[in-house]
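All protein chains but one are shown at their positions in the complex.
Naming follows writing order (A, B and C), and every chain is counted from residue 1.
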Amino acid sequence: MATGFIGIGIMGEGMAGCLLKAGKALVVWNRDASKAQKLAAAHPGLVTVVSSAGEVIDACAVTYSMLSTLEASEAVFPSILASIKQGKSLVDCATLTPERMQTMASAVEIAQGRFLEAPVSGSKAPAAQGALIFLCGGDKSLYEECKPDLAIMGKADFYYGSTGAGSKMKLVVNMVMGNMMCALGEGLALCQASELPADNEGGLLKVLDLGIMSNGLFKLKGPKMLKGDHAPNFPLKHAQKDMRFALQLGDQVSTPLPLAAAANAAYIAQRADHGDEDFSAVFEGQKK
Amino acid sequence: MATGFIGIGIMGEGMAGCLLKAGKALVVWNRDASKAQKLAAAHPGLVTVVSSAGEVIDACAVTYSMLSTLEASEAVFPSILASIKQGKSLVDCATLTPERMQTMASAVEIAQGRFLEAPVSGSKAPAAQGALIFLCGGDKSLYEECKPDLAIMGKADFYYGSTGAGSKMKLVVNMVMGNMMCALGEGLALCQASELPADNEGGLLKVLDLGIMSNGLFKLKGPKMLKGDHAPNFPLKHAQKDMRFALQLGDQVSTPLPLAAAANAAYIAQRADHGDEDFSAVFEGQKK
Amino acid sequence: MATGFIGIGIMGEGMAGCLLKAGKALVVWNRDASKAQKLAAAHPGLVTVVSSAGEVIDACAVTYSMLSTLEASEAVFPSILASIKQGKSLVDCATLTPERMQTMASAVEIAQGRFLEAPVSGSKAPAAQGALIFLCGGDKSLYEECKPDLAIMGKADFYYGSTGAGSKMKLVVNMVMGNMMCALGEGLALCQASELPADNEGGLLKVLDLGIMSNGLFKLKGPKMLKGDHAPNFPLKHAQKDMRFALQLGDQVSTPLPLAAAANAAYIAQRADHGDEDFSAVFEGQKK
Partner (left out) sequence: MATGFIGIGIMGEGMAGCLLKAGKALVVWNRDASKAQKLAAAHPGLVTVVSSAGEVIDACAVTYSMLSTLEASEAVFPSILASIKQGKSLVDCATLTPERMQTMASAVEIAQGRFLEAPVSGSKAPAAQGALIFLCGGDKSLYEECKPDLAIMGKADFYYGSTGAGSKMKLVVNMVMGNMMCALGEGLALCQASELPADNEGGLLKVLDLGIMSNGLFKLKGPKMLKGDHAPNFPLKHAQKDMRFALQLGDQVSTPLPLAAAANAAYIAQRADHGDEDFSAVFEGQKK
């Protein structure tokens, strides 16, 4: 039986591509049908394009969903739910709130289906390379059954318990990332204002890279930030959304997060002008 | 002619050891003479222990100084200065304010000596392994002459211009580090309060290490933080001092640093109880 | 026809008392019936106690509701809504989110009733004295009809437009108050740590009261804070909730609020131990 895939965006395209390269047949729906057709053309004989999310569920026992925003998720979920019944399973890979995941899980379970949240750590390139990290919560048996698929699309997967736990871990991870980006931006801003080199030999990025703080995020983003190149891997508005959700989680579990709160304010300040650019554009408000 | 070395503490011991292993003869002074004697015993025939900082200067053309605090520096500098004259050079490797470095540079130059600031990025282990990064400012000819020594003690050295520039770069680097540590602490705190694993398989540290944020600081400190092990590599009170100096620099160059300001408050809050422990002890105020 | 009143708590008791003193007959429901009975005993012949919120609506054309939390509001609203029909009007005086007010307004209007949000600025004493400030949004005709009642219970009332606008103004007001309280706490903490007097002749409170910053909040709370007296006028957990909602509003309208974000973190830090005490208990985490 074919596997379902809903949402062929920046992330979904790479993920579905990995499954196809591994020889799996997919039934696919995407709001913009041309993207689904393109995927079908690239993998002849393996992709069936259908005209609604519900039809994907109808045709498959297990369906992966990768919709980028809460709005998209809420718009598409009713069509999915209408087709859920015994024997149908939904694996949602989006980063939403724990509460939203729990709402979907309840609805799917009331309809006799199974639900697994599986938000991913990693962006466009890891998605294309099958190097995502899946942070799962929900139906344990479904998790076990999906592990071979997750292994195709990712380099690691973890199960944290009931629905919501995976999303919480995702928010913690992205909160650390949002803080790190903001910390890098402050460093580069202070460097430039102090008339010190930021890039090149002896520049801050070089010094950081030689020491214990060396990391891929700084290496990838730092040079681009200095050039004002914020082509989006992870849009600022989504990064800010995750900071907001992480702060809400902190509020719920009585954990004050003053650094994240300060970073969140910095992202909000740039959202109107740079929301669709990479979250590295927070630097636009930090530099002089 | 032998090389001078003032200050055989956590950092100085490793640095002097590297020079000795490279066969260089040293004239050494340390406030606690037993440490100097111990160094002499470990390197027979290479170390001359003298009884004041001034005597080091008297005996050597170039002297390295590595005193850990502003107070130590201010206490020892008059003895050094009294012996400075034409032909004498001082390389100060401490992390002080740019202003303090400039004050020392002026005094040395008035006395016809040469001055180079050369604060280091790296802590105890890199010092012992000759893997420090020297961030230099001041007398360019002295910098050029010292490069062979710096290459023995470090893996990289950079020259930023007039005295103060090297210290500024050091403050920027340590500000980024202070923010990163604080960001990690908030992540671990939120993780634990949300009843998610922090260490072990699937724990936050593991997830972070699998992704683009993977870095040596998180790997080194994270597991210890969770155990409450804050044995000092870099004492919290020194990390807080560097945050303070970085914020002062930001104030001077009109760069608001809200993240660093929030982190600084977190370090101050822990300084009374955990100032001599590692700066990872900021976590003690973040966890529930 | 009698006027309805739902919720005879700290605030509602004073508000209902004002209406009764003005000679208005009330139909009252409170979860804890003994409070309603006590009100009836204090105002013979004017109070009819009924056994559900719905019965209040059934008996009256206009009903005021003053329930202190979102949870209480959500628990009671279905009973109210079931009795709403043409000719029935609900005036909700609680501080909830704009979104919650809009949800209630829609439900009431679908049932052919009218809805006015009228959150109040002021706490226990102004409620008892008829000195509240009503911040209204929703049905304009209902607002006009209620003005005489609002004038009995308050010293001012303002109409801001569609439902939600009144709640937003309330959140802005309480955000300023939360920031001011936090600012006072930092001042007192710095004073004490610097071994300066905080109260008494020459103390910070006295100096503040002599100048342009003199205000009732500092005068009322300052001396109590120094004694550790946080008997609740406005519980910290409610103050924190309003900071949270104000920050959410700021997020929605792209207004970064770094001061409020820092204050919110301070309130969250004290919520577990001091949530039911006055919001002045934020000082417990600020003083040494």
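Heads up, the rule we're going with is that contacts are C-beta pairs under 8 Å (C-beta built on N, C-alpha and C of every residue); 3 or more make two chains touch, one makes a residue touch a chain.
These numbers were taken from a predicted model, which means no experiment stands behind them.
Asks: Looking at C:168, C:230, C:244 or C:271, which residue reaches the missing chain?
Replies: Considering the complete complex, C:168 is the one touching the chain left out.
Asks: Consider the whole complex, including the chain that is not shown, and state which of C:24, C:43 or C:155 touches that chain.
Replies: Here the residue in touch with the unshown chain is C:155.
Asks: May I ask which residue of B:40, B:107 or B:268 touches the chain that does not appear here?
Replies: Selected residue, touching the omitted chain: B:268.
Asks: With respect to the chain omitted from the figure, which of B:11, B:90 or B:257 is a touching residue?
Replies: Selected residue, touching the omitted chain: B:257.
Asks: Using the document's definition of touch, tell me which of C:1, C:41 or C:210 contacts the absent chain.
Replies: In the complete complex, the chain left out is touched by residue C:210.
Asks: Spell out, residue by residue, where the missing chain touches subunit C.
Replies: Where subunit C meets the chain not shown: residues 121-122, 126, 133, 135, 155-156, 158-160, 165, 168-169, 172-173, 175-177, 179-180, 182-184, 186-187, 189-191, 193-197, 201-202, 204, 206-208, 210-217, 220, 246, 249-250, 253-255, 257-263, 265-266, 286, 288.
Asks: List every residue of subunit B that touches the chain not included in the displayed model.
Replies: Residues in contact with the chain left out: 244, 250-251, 254-258, 261-262, 264-266, 268-269, 271-272.
We take it that only the chains that are shown with their structure count from here on.
Asks: Taking each chain's centre as the average of its Cα atoms, which chain lies closest to the overall Cα centroid?
Replies: Per-chain C-alpha centroids ranked by distance to the global centroid put A first.
Asks: Taking the mean of the CA coordinates per chain, how far is subunit A from subunit B in Å?
Replies: Chain centroid spacing, subunit A to subunit B, equals 39 Å.
Asks: Starting from the mean Cα coordinates of subunit B and subunit C, work out the distance between those two points in Å.
Replies: 53
Asks: Please set out, as single numbers or ranges, the residues of subunit C touching at least two other chains.
Replies: 258, 262
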